[in-house]
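The complex appears here minus one protein chain, its other protein chains still in place.
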Amino acid sequence: MPKVILLIALFFILLFLLPFVPSLIELFLKRDAKPISVDPERKKEPDYFGKSFMYLLSTALKDLKIQEVEKYNSVYLKLKLNREEWVGFLNDENLAENTLDTPVVFTKDTVFLQNHTFKRELVVFGNAVFKNTCIARSLYVQGNCIIEAPVRIARWVHVEGTLITKSNADLGVSVYTREMKIRGWTTFKRAYAKKIDTSDDPLIDKKNVEGTINLQGNFSITGNISIGGKDRPVFVDGDLFCDGDVQIEGDVWIKGNVFSQKSITLKNGVVIGREGKVKSVVAKGEILIKGPFRIYGYIHSEKRVEVNP
Amino acid sequence: MGVLIFFLKTYMVFLMLVLLLYIIRHYTFTLNRAFGKQRLYYQDILDEDLPTVSVLVPMHNEEKVARHILDLLVASDYPKEKLEIIPINDHSTDRTKEILEEYAQKYPFIKPLHRYGDLPRGKQNGLNDALKIAKGEVIIVYDADYLPPKGQIRTLAIAFKDPQVGAVMGRVVPINAEKNLLTRLLDIERSGGYQVDQQARYNLNLIPQYGGTVGGFRKSTVIELGGFDSRILAEDTELTYKMYLNGYKVAYANIAECYEEAPEDWNVRARQLRRWSRGHNQVMFKYFIPTILSKKLNLWQKIDGLLLLAIYMQPFLIFLGLLDSLLLFFLGEMEITSSYLFLLFMFAHNSFGNFAPFFEIGTALVLDGSKEKVFLLPLMFLEFIFNIIYASLGFFDALIDLITKRTVSWQKTERFRNA
Partner (left out) sequence: MKSMASKQAYSKIFEVEKPVIGYARFGRVLKFNKYLFMLQLTLLVVVFEFLVIFFLEDYFKALSDITRKILEGSYTASYKFLSFKLEYSIPHGRLPTLQESFIYLLVSSLSLLFLISRFNPLSKYISAWLIYIAFVYFVSSFYFVFFLDSFPYTERDFAVLYILQQTGVFLFIPILLALSLSLFTFSWLNLLLNAITIALSLMYSSVFGGLRYIVFAYTLKSFSYIHMPAMFFLFGPLIDFIYIVSFYSLCLYMTIKLLQRRQEAFYQWGF
């Protein structure tokens, strides 16, 4: 065999093998060999964000051997939360700074009289009242929280007591509270509370009504659905699953869940779930709530929930 | 001779069209999964009225893995008063029975079903027997080598709140991916198959497949539809078609990720592939015509249903294509009627291979956040002939099953985990 042919044959074999080189390197070096990580502890928790942050904070404080933060005067501590950072422990509600770059913990009941921007988490060990415009990344309140001036939260809100919004409020991605009273225009993506309502008036579940239309069982609807309780009250004793838009208006009581692959509109008197039971309203698109409304449980939209009481 | 050549050429054209159809299907899936509207699964529904659930775990000589899955099921956050676990001990000859009894003593909601004596072996037979004693409204099935996360039973069971959902399927992830070449290839294939293929079929309202594990079904519906056919090895695929032909649907839960143990040995993989192919093709023979004639399926569901049914016949068709092209070559017809067709032949030839094409797997790996894993794509070439051989053997097995109506015996996949 002439040398040149031998050379060409060798070169041909080399080129044949070359495409496998990156594969073989990866096969032997195993730079990305592990399977995707599946968390064995994974479960659905509506209070996940607030709980995780407070776990970080309380563990850090426990390590500092601070049992009662209230005893301390205003102080900054360097803690390792997700990363090493300063955390302010304040008890002065007449805070001079407008913008705070670190996580801030108020150690007692606090009324926010001036406008502030909290670029990180805002924690209040006590009750919180917002009387002036405030922006925060996240908000944790150990007691009750009343929003009386426009407030914008970017990430999560966790209120152990009752959350009342009397002014415009953008509550970010996730809200967790014991009870939520929405009395001003409010928006968020998810909210969980034993009771979320927009009015103190008795709605259909607390009224004596006659001539109701009763629908029993669970429903799966391929297109859009519109339920109106203007003329006669409607009781749906089951869940509602819909591929299209859901529009419910008037005296309608859905005792189960409402789920839509598109948007959901709930207007003027709709009640979801029943006292003591957690039920959900879940939509891929927007959820619009207008007028008197009440849900016992959870509202979740991949886009936005807008409440206009 | 002329007739033979015409026939052979026609087959090549047919094969090209079939393969082209699969490529279009997979490309559509890839586009849809990467950019399209994603259909919401039911994971975000919080509801205190959960259905009662029976978790069935078919087991045959599973002493190596039995404790792992039982410990994880015990740790589940599903309310225990609504949960029962039924490990199905199918003629085990190792310590499986003792292990199950030990757990049953400790946990009252673990109720093992021991199957010995004349009872016919096999997953489908075990499931049929377990269905008779299961008290749950919803049945969740895990193979014994699976490692379910804490909240997964709730994630799967919540889908049955929707009355149209007859079955639900989660995502399978090989835990031993880094072990060797085979497990690494299976890892990236699974990624393509679930992250892109299954989710896209769910998005497009086509036919996501119930896979027999990390999934579940509504007990009343399955009983109403006659349980599992003991002569069909792929009880999961059969259930998928039964559901759709009767107006129910299968929900795909991409969030319900669960580790499994992938075969680490090519012999074990060969047996598994042959068994899957056999079972799947049995289902194809049984449901091909009913799928075409069904009034419950829309046109796209029918097309997807038929292509899904024929997926394990595809390697056999390619095998015939290889024989066909060899014959045509020696008959002097390599050009296949014209030069243009030769180009098409090449196009089809290039697209041969695995069940999920490279771009589908590539996109899935990007979605999964993988990096260097993408370098393994060219190595899928190594599986090409292997898949053709063992899937074709499975096809022949199913063909013989169809002709002889013989009873089938189940072969378990060997486990590799250390106890």
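Note that the chains are named A and B in the order they appear, and that numbering of residues resets to 1 at the start of each chain.
Everything that follows uses one rule, which is that a residue touches a chain if its C-beta (ideal position, glycine included) is under 8 Å from a C-beta of that chain, and two chains touch if they have at least 3 such contacts.
These numbers come from a predicted model, not from an experiment.
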(request) List the displayed chains that the omitted chain touches in the full complex. (result) A, B
(message) Using the document's definition of touch, tell me which of B:Q38, B:T52, B:Q164 or B:N205 contacts the absent chain.
(response) B:Q38
(message) Considering the whole complex, not just the chains shown, which residues of chain B touch the missing one?
(response) 27, 30-31, 33-41, 171, 182, 195, 254-255, 257, 266-267, 269-270, 322, 325-326, 329-332, 334-335, 339, 342-343, 346-347, 349-350, 352-353, 358-359, 362-363, 365-372, 374-378, 380-386, 388-389
(request) Just the residue numbers, please: which parts of chain A touch the chain that's not shown? (result) 1, 4-5, 8-9, 11-12, 15-16, 18-20, 22-23, 36-37, 39, 41-42, 52, 55-56, 59-60, 63-64, 74-82, 84, 86, 88, 92, 95-97, 284, 302
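To be clear about the criterion, only the chains that are shown with their structure count from here on.
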(message) For chain A versus chain B, what separation do you get between their C-alpha means, in angstrom?
(response) 35
(request) Report the residues of chain B in contact with chain A in the complex, numbered from low to high. (result) 39-40, 42-49, 72, 77, 147, 149-152, 154-155, 161-164, 173-178, 181, 184, 187, 191, 257-259, 368-373, 375-379
(request) Going by the contact rule at the top, pick out the chain A residues touching chain B in the complex. (result) 19-20, 22-23, 25-27, 30-36, 38-44, 46, 190, 192, 217-220, 239, 241, 256-257, 259, 261, 277-280, 282, 284, 297-298, 300, 302
